[in-house]
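Apart from one protein chain that is not included, each protein chain of the complex appears where it belongs.
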Amino acid sequence: MQKLKDGSGMLNSFLGSRGDYHSAQVVMVGAPMDFTVSFRPGSRMGPGIIREMSKVLETYSPYLKGDIEDIPLFDHGDLELSFGNAKKSLEVIYSAAREIFGDEKFPVFLGGEHLISLPIIKAAFEKYGKELVVFHFDAHADLRQNYMGEDLSHATVIRRCMDFIEGKNIYQFGIRSGSEEEFVLAERKTNFYPYKVLGPLERVLETIGQRPIYITLDIDVVDPAYAPGTGTPEPGGCTSTEILHAVHLLGRRSIIGMDIVEVMGYGDPAGITGVLAAKILREALIAISLGSKEGER
Amino acid sequence: MQKLKDGSGMLNSFLGSRGDYHSAQVVMVGAPMDFTVSFRPGSRMGPGIIREMSKVLETYSPYLKGDIEDIPLFDHGDLELSFGNAKKSLEVIYSAAREIFGDEKFPVFLGGEHLISLPIIKAAFEKYGKELVVFHFDAHADLRQNYMGEDLSHATVIRRCMDFIEGKNIYQFGIRSGSEEEFVLAERKTNFYPYKVLGPLERVLETIGQRPIYITLDIDVVDPAYAPGTGTPEPGGCTSTEILHAVHLLGRRSIIGMDIVEVMGYGDPAGITGVLAAKILREALIAISLGSKEGER
Amino acid sequence: MQKLKDGSGMLNSFLGSRGDYHSAQVVMVGAPMDFTVSFRPGSRMGPGIIREMSKVLETYSPYLKGDIEDIPLFDHGDLELSFGNAKKSLEVIYSAAREIFGDEKFPVFLGGEHLISLPIIKAAFEKYGKELVVFHFDAHADLRQNYMGEDLSHATVIRRCMDFIEGKNIYQFGIRSGSEEEFVLAERKTNFYPYKVLGPLERVLETIGQRPIYITLDIDVVDPAYAPGTGTPEPGGCTSTEILHAVHLLGRRSIIGMDIVEVMGYGDPAGITGVLAAKILREALIAISLGSKEGER
Amino acid sequence: MQKLKDGSGMLNSFLGSRGDYHSAQVVMVGAPMDFTVSFRPGSRMGPGIIREMSKVLETYSPYLKGDIEDIPLFDHGDLELSFGNAKKSLEVIYSAAREIFGDEKFPVFLGGEHLISLPIIKAAFEKYGKELVVFHFDAHADLRQNYMGEDLSHATVIRRCMDFIEGKNIYQFGIRSGSEEEFVLAERKTNFYPYKVLGPLERVLETIGQRPIYITLDIDVVDPAYAPGTGTPEPGGCTSTEILHAVHLLGRRSIIGMDIVEVMGYGDPAGITGVLAAKILREALIAISLGSKEGER
Amino acid sequence: MQKLKDGSGMLNSFLGSRGDYHSAQVVMVGAPMDFTVSFRPGSRMGPGIIREMSKVLETYSPYLKGDIEDIPLFDHGDLELSFGNAKKSLEVIYSAAREIFGDEKFPVFLGGEHLISLPIIKAAFEKYGKELVVFHFDAHADLRQNYMGEDLSHATVIRRCMDFIEGKNIYQFGIRSGSEEEFVLAERKTNFYPYKVLGPLERVLETIGQRPIYITLDIDVVDPAYAPGTGTPEPGGCTSTEILHAVHLLGRRSIIGMDIVEVMGYGDPAGITGVLAAKILREALIAISLGSKEGER
Partner (left out) sequence: MQKLKDGSGMLNSFLGSRGDYHSAQVVMVGAPMDFTVSFRPGSRMGPGIIREMSKVLETYSPYLKGDIEDIPLFDHGDLELSFGNAKKSLEVIYSAAREIFGDEKFPVFLGGEHLISLPIIKAAFEKYGKELVVFHFDAHADLRQNYMGEDLSHATVIRRCMDFIEGKNIYQFGIRSGSEEEFVLAERKTNFYPYKVLGPLERVLETIGQRPIYITLDIDVVDPAYAPGTGTPEPGGCTSTEILHAVHLLGRRSIIGMDIVEVMGYGDPAGITGVLAAKILREALIAISLGSKEGER
């Protein structure tokens, strides 16, 4: 019988992973920030519910015939952020992202609100430069210049990225909400594929080659029926089967990091949003891992 | 900085509208009645959750390239009804509907149970006469002669309408529940399109011309996955994308009023039924407004 | 006015049925067991929520033009099980299943966890022998040799059936989760149709002839959007419309018993999982009843 | 092993009672009415949650050293009421109450809203005449002449009783909410003991002798901390220990019937209101039964 | 029958009040801020649930024999704050507080997190100077120099007040949580009455004379049984009866403004925290109003 002195008990890490930072290829970090959301907070507990609900999943993907246990993964837990201070919190996230990229590892960030993607994409841009491409899956354009007087907001995050990344290197999928200005801007400046996810993604992947791609996935790109536990649910999105299929396609190209954001940590009915986010992550990580192995050959 | 003395704070009106009755073209009224429901009450708080959840939506519709802020809309708030007295409550609703129709405005009623539609349709019939057409979107036929001994019930509402409107002027979409008698009656007397919404609606719109149409939409026409917060959920309905597309089609014809009913004000998981109802309303109002402008040209 | 002395009030039986055991053709039994589940318990209250939510449904199926009131059905209520003693509880279920099969009646068991199907299938096998075919609808393969050290577990139930039924007499539909070993085993030994339900079912029904078929349906074969109230939700499943259509097809063949398992009795958002299970049961029983009448002719 | 053919399974009756009407001394009836409530409905499911939560209790009272299984009790289940028609529903309740009183049995009604007490008290008055005393435990005076235009309302129920019972035969305990008019009326006309329950009750019991007493207990007399699941929670009430002690005192006098009302069937956090109501009922019935036996001696 | 054109429908204001700013003596303002909380956010919806639950209360206080309708009260609704920007949000609140004090009105702020009290107390200090006394009811000392690196935090608010108010003018009641440093500081610098509320308050009121008192009441001073819907529940607090009695005592002295903070807008079981906050406010405002009238005489 197992001895207590020989180690710790059941962990709250993602899919029970027990890796450490140094040997890991993939580093997972929670960013429990939800200060700038306009409607209902709670995504600060998002990393928690994703980890908790990941327990209902197997580590093996029958779709891909791969197992996440074959990927050296370290779940670091959540960062300690300054509650209510968006600017400082973004600096902490930036520092973590820089460290992971600097150590040639693959970062996976769990939101938290969408604003957390800004410093990560910044760190990615500093590493990969103008080659970097961002894939943005979301119900909302997030292209406002400011929102309720704030430059830094969950509703401005992609616009802020355009301060350093050219719009044409940003691909937006599934967008179905925004102001008129945002839609005009998106149509002019970004690669904009509103309403749909799967078809446009397939076409884009044909042309994107092996440029480095960062994935930022707001769970509300999926319809609220499938992902009710989110801050600003927007009816009319894709199904769980569609988003999983989209994620499978990503294995074909060169993904260098990803985040999944806006999962609410409470008020998620029966945890179905948490488990969907966990399955998206499992499938994405296995697809990317298998894809890159294929690339090695 | 804004002064308190200059006006009121954040409002609980639909999409933050601040219009007044006199200048409004569209008048929205809540009818917080749920006395005759057979299973679980709670739709009396339906108007409240629709308004509350409308805050997560933009006023702009990218689907239609129109903005609800361009429509003169007044949200009157809820009517004061006699709790437990269905008959008196229906009179109050009738009076409100007559006033709105009489002032040549477009009424939007938020239920409440489905029975609230009866006095509104009566008022519409008094104004538009035999030309009037009713579009009924619902999971249930609502064609019982009486229900548990009552003539006036959420399960008899369309039958009661047939006391003054000819069945052939009633179009029923998406019905998938009822007694054998109701289905026999529907097949004989109304324009009956069970199970489906979008295909039949497109065909009907081809033939309906510019007759005045009243829309009564029971949220349970949508599958419980997309609209769980309702009194009598019935699996096997349409998706959120389908109902939104159906609503877009309505802009092509002459709609003269509408209601949305049976949204439950509590027990709505993560508010997704409320936000779907709010989005249906936004899209419907913009579609109808743009459609009528086109007609003006 | 009804007298109290003349009978009991409103019942908590399935769809209000008032039959008795002796005259019944269909006997419904609740098996409130959830001891071996690995993630979240609560399916012990599954029979309760299925009965409770069945009240929102009509007894008439417009899809099939049949009424469950025309089927002699007795809802026995729940069995008394030994809490925490899986082995003894399975014996009680086995005894009940044997009694029903022995009396030439059609058993319907309401779970509870999936392990309850094992003794029922055993009793069915004892009656029907090697002709018996099992249709297994599920998100999970349930083919582990043991799970967390236990032979008898919700994750081993189909493997335990293979101790007495040949794998080729087991048809698995909709499976999308399991270990690598389970998927390898399934592909070799059972009739295995992963991910999909409707297409494979139609093809199988073509070839199965009039062999006796037992149905075991884990509600998590349906996507969590449609059936969130379940112990181990697995995104990527079928819709409510698909599962209802699948059930309609069953009327064509010779079904000899069925169970529906893993509906959670609390934490079911707005009861939508309970009502879906109830509707599946209503449709299945009417389809099977009409099918067998057709066979008589 | 128990045979299915020998009887029904686990029951949803109060504390698992299996009596029948004819041999019962106590007849329990659910009155699932909540049409006239002003704030939140849901007490129609009150009888259900009281029965469901009664399962956590023992049948034995250590306080009183008595067992409810020694009392011939029949739980009839719920009455079928006309949803939305308060008047007709009250007639059904009246008929049931008359039948029970007429058969010399002790009625226990489970609400539902408080208005259900009116026809029961009427039937009690017809049997016991001017000797009848009513004990009213409540947070609210319920003495309005009408409420929102209605004579029959949960807020007028005691006033309606004063149409046939003299105010001085009504004892009100624990009242802490009402209009100024209600408090003035109560102070003039009823035996009015606001805010407190236990002290005044003890004093009243000293003086009341063996007059027949009917108990109507609105669960909101207890503080919302102890009974949150109620339609109009009013902070500042008594504790669970106090109300149980009050109930124990009742055994000393001649109680002829009782009801417990305004328990909400959903939205009751962790079911604690339901279990409190069930324990109050168990203690009251045992206390009254032991008291009357003592009287026999 | 009431005409729509004659006014608006049922309001979401506190206790249905319909006043306007200019004629009001009491101005109520919501401050929907919850950015700096460390555990669970949601108090931004606090003002909403207080208003919503106030509907279950009468306007009349039988305790005090006064009616809130006799107080000229204007509920302005919520301020528009910069989400995620604590500093700017505090400026908006400060401006509102200054305006109300400047117009010689009595401010009532509904939180939101406790940090909102800082700018209000600042504005009060600017008006009343060194005479000003602050009564602080809370489970937590809120005396940290900084919290998680932030000066401005819900855990530092009283310490920040001590930057301009002398500690001896701050009276702390009911405190039962804090760091060792905070307790040492409190014992040295403020008038510190840990654990208890009622006894110390009575003694303090004896000595305080007619100095101007500002009340800041964190709802978690009450035990979580009575006020579960709060961000950092701390067992061992007072009861609802005690806090209401404390509030009644305040009428004897010269209160110049108040706030009630840390009520969570969702996750409040059955709304009991909201209704307690609303009743505290009703009783406080009536007590203060009656007290000041007495003073006038």
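Going by the order they are written in, the chains are A, B, C, D and E; count residues from 1 in each one.
Operating definition for what follows: contacts are C-beta pairs under 8 Å (C-beta built on N, C-alpha and C of every residue); 3 or more make two chains touch, one makes a residue touch a chain.
Worth saying up front: this structure is predicted, and the values here are computed from it rather than measured.
**Q** Out of D:95, D:146, D:240 or D:254, which touches the unshown chain?
**A** That would be D:240, which touches the missing chain.
**Q** So which of C:40, C:253 or C:282 would be touching the chain we can't see?
**A** C:40
**Q** Which residue from E:15, E:68, E:81 or E:225 sits in contact with the chain not drawn here?
**A** E:225
**Q** Touching the hidden chain in the complete assembly: which of C:153, C:169, C:216 or C:232 does that?
**A** Considering all chains, including the one not shown, the answer is C:153.
**Q** Since one chain isn't shown, list which residues of chain D touch it in the complete complex.
**A** 55-58, 60, 62-63, 65, 67, 223, 225-226, 228, 239-241, 244, 269-272, 275-276, 279
**Q** Could you list which residues of chain A touch the chain missing from the display?
**A** The list for chain A reads 1-5, 8-12, 21-22, 27, 29-30, 32, 48, 52, 76-80, 91-92, 95-96, 99-100, 103.
**Q** Could you pull out which residues of chain E are in touch with the chain that's been left out?
**A** Touching the missing chain: residues 39, 175-180, 183, 194-195, 223-226, 228-237, 264, 267-269.
The rule is short, and it goes like this: only the chains that are shown with their structure count from here on.
**Q** Once the Cα atoms of chain C and chain D are superposed, what angle does the rotation have, between 0 and 180 degrees and to the nearest 5?
**A** Rotation angle between the two copies comes out at 180 degrees.
**Q** Taking the mean of the CA coordinates per chain, how far is chain A from chain B in Å?
**A** The answer is 38 Å.
**Q** Measure off the straight-line distance from the CA centroid of chain A to the CA centroid of chain D, and report it in whole Å.
**A** 55
**Q** Multi-chain contacts in chain E: which residues touch at least two other chains?
**A** 80
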